[in-house]
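Of the protein chains in this complex, one is absent; all others appear in place.
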Amino acid sequence: MTAEDQGNAGMAASRPHADAHLGRLSATGRVEAFSDGVMAIAITLLVLDLKVPDAAASGTNGLLAALAARWPSYIAYLAAFLTIGIIWLNHHSLISKIARFDARLHWLNLLLLLGVATLPFPTALMAEYVGQGGPNASVAAAAYGLLAIVMGLPWSLIWRHLRDHPELLELGVGRAYAGAELRRGSIGVPIYAVATLVSLVLPLVALALYAGVAALYAITSQGGRDPDAATEGHAR
Amino acid sequence: MTAEDQGNAGMAASRPHADAHLGRLSATGRVEAFSDGVMAIAITLLVLDLKVPDAAASGTNGLLAALAARWPSYIAYLAAFLTIGIIWLNHHSLISKIARFDARLHWLNLLLLLGVATLPFPTALMAEYVGQGGPNASVAAAAYGLLAIVMGLPWSLIWRHLRDHPELLELGVGRAYAGAELRRGSIGVPIYAVATLVSLVLPLVALALYAGVAALYAITSQGGRDPDAATEGHAR
Amino acid sequence: MTAEDQGNAGMAASRPHADAHLGRLSATGRVEAFSDGVMAIAITLLVLDLKVPDAAASGTNGLLAALAARWPSYIAYLAAFLTIGIIWLNHHSLISKIARFDARLHWLNLLLLLGVATLPFPTALMAEYVGQGGPNASVAAAAYGLLAIVMGLPWSLIWRHLRDHPELLELGVGRAYAGAELRRGSIGVPIYAVATLVSLVLPLVALALYAGVAALYAITSQGGRDPDAATEGHAR
Partner (left out) sequence: MTAEDQGNAGMAASRPHADAHLGRLSATGRVEAFSDGVMAIAITLLVLDLKVPDAAASGTNGLLAALAARWPSYIAYLAAFLTIGIIWLNHHSLISKIARFDARLHWLNLLLLLGVATLPFPTALMAEYVGQGGPNASVAAAAYGLLAIVMGLPWSLIWRHLRDHPELLELGVGRAYAGAELRRGSIGVPIYAVATLVSLVLPLVALALYAGVAALYAITSQGGRDPDAATEGHAR
């Protein structure tokens, strides 16, 4: 912390231009709080997609059979929960690398939050239709995949903007780091594109892929951060 | 930051009256957190207006046709999301200019939050009715426009109050700045008034106007802040 | 702030007993954040009580008539929004007077939040039934009044606990202040009791009383804080 403060002080001294426009740049604290708020709410609203079934309509076995029949909705819930959780963890790491937000970063972050806040909708579609099979199941699963692809866009644009404007980054985080993150963040797009294509014929397989990608990201993000830590260690 | 702290210290020294009434004035931190919370929740609750359609009722094409038929609800969602996002960004900038909240500012801010928190309701009305055409579509679109107009009121009253009580402003932010913001914040009212009138005959055009105004504000707010930054640069 | 820090340091030095049990006492920061979160969410969830009406069921006038017929739900929404807003403002002021939370304060605060979080339920009852008249309207309006009375209880218990344990209060805030707040916080109970009785025969009048009490509290809370500020000014 003290090391970072010194870094910021030094950075400010060597960048008078940034200081002159200080009024346009804003502290990261409130962006962080607002983003965390939106992600915390979106992740918690997902539970509303777990509907209380009408047991009377399910015949003799009643509630237990009705709950069991809705198993794809639980996997969709877990996949969406894990996805927002991973985005939060990565966002957490992203924000810690940004020294200052300019207007463009504000807007790209808002677009990212738009994707996160919208995720409960295709999740609800999957929860309702993916278990029924047929074209409706494919449409529901494809909707989820398409939103996941779209969500990758602002993420990549944020890292590209940071790569091209390294003065917005924290001291010790440079152009190379932003480039590496840009590549790492783009991995998800082709995976989700394939899963979306799969959803057109095998929606339940696509659902499994969504959950799998989220779980995989969770595991690799742990190992994937080690080199970053090392890089940062060198820089300091 | 250090410059601002010095500014506050100097300001406090020269305003013994403000100190004597310190108990009535409160730190901006918690107002900011509460306001951010309400705006983050309102923006995320909007997704509940995107209803899972009943595919069986939509005939042979099923879910895809049912989703496609609800296209105006997606535009209404985007317009409302963008509107709250813009209000958040401007609120962010507003709070950074306020040194202390008095009781009147607290209440005006609460009225502003009332507008933001209520926005999901006319958005839901539009999502449900604006695509159906006829008088119901007009009523739904007009309801959204009226709320947008009403939301401008506390915003203008806040800046007017700050213009008349510059001692509540941060050092280096003066009467002239508050006056400029008062004018800038009032631009939206006539635009929304026109859009509301348009909604009475062409509700879908009004919907396009709402989305357009939000997008336009997003773009101009970027350039529009530059002069402010310059002004502030002079003041320091 | 620095004055307060000195105060705390001095207080800690003279209270070795409190230090020995430091593990049981917690910083006020996180209580504040959690309380603000619950109140921000409860106040924003109220909008879900404003239901999109089924225009087709409303005959020839359609949506406009259906919306107009639901006018009591808008007053119920405003009354509940204002009530939570006032509780937030007063909670804000309460927390600023507390130096440390013990286990009892934690639980009383949780009970207070239980009341706030539950308020959307009787508000929904009123929104649905109070306009229909008859015994159902009375039941709905009485449910709101009863919850408002119950909500006064933890509030009074908090101030009583603080009056009896002034070592939990900030320096310069004493037994007398807590006693005065205990009296001020108890004013609402008889008013809501009368309104609840009125609701049994005239539910719409009770609704007007709820909204009126909230508005009145809003106005008087402004003037009512002046003497406190003066008291605090003397203490420092």
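Each chain gets a letter, A, B and C, in the order it is written, and its residues are counted from 1.
Assume contacts are C-beta pairs under 8 Å (C-beta built on N, C-alpha and C of every residue); 3 or more make two chains touch, one makes a residue touch a chain.
All values derive from a computational prediction rather than experimental measurement.
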{"item": "Neighbouring shown chains of the undisplayed chain, as defined at the top", "value": "A, C"}
{"item": "Touch with the omitted chain, as defined above, among A:33, A:153, A:187 or A:200", "value": "A:33"}
{"item": "Which residue of C:65, C:95 or C:110 touches the chain not shown here", "value": "C:110"}
{"item": "From C:33, C:78 or C:171, residue that would touch the chain that is not displayed", "value": "C:33"}
{"item": "For subunit C, residues in touch with the removed chain", "value": "20-24, 26, 30, 33-34, 37-38, 41-42, 45, 48, 103-104, 106-107, 110, 113-114, 117-118, 120-121, 124-125, 128-129, 134-136, 139-140, 143"}
{"item": "Touch residues of subunit A, complete complex, unshown partner", "value": "32-33, 36-37, 39-41, 43-48, 50, 52, 55, 62-64, 67, 77-78, 81, 85, 88-89, 92-93, 96, 218, 221-222, 225-226, 228-233"}
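Everything below uses one rule, namely that only the chains that are shown with their structure count from here on.
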{"item": "Pairwise touch network: line, ring, star, complete, or other", "value": "line"}
{"item": "Intercentroid distance (Cα basis), subunit C paired with subunit A, Å", "value": "36"}
{"item": "Subunit A and subunit B: spacing of chain centres that average the CA atoms, whole Å", "value": "25"}
{"item": "Shared interface positions of subunit B, touching two or more other chains", "value": "33, 37, 41, 45, 48"}
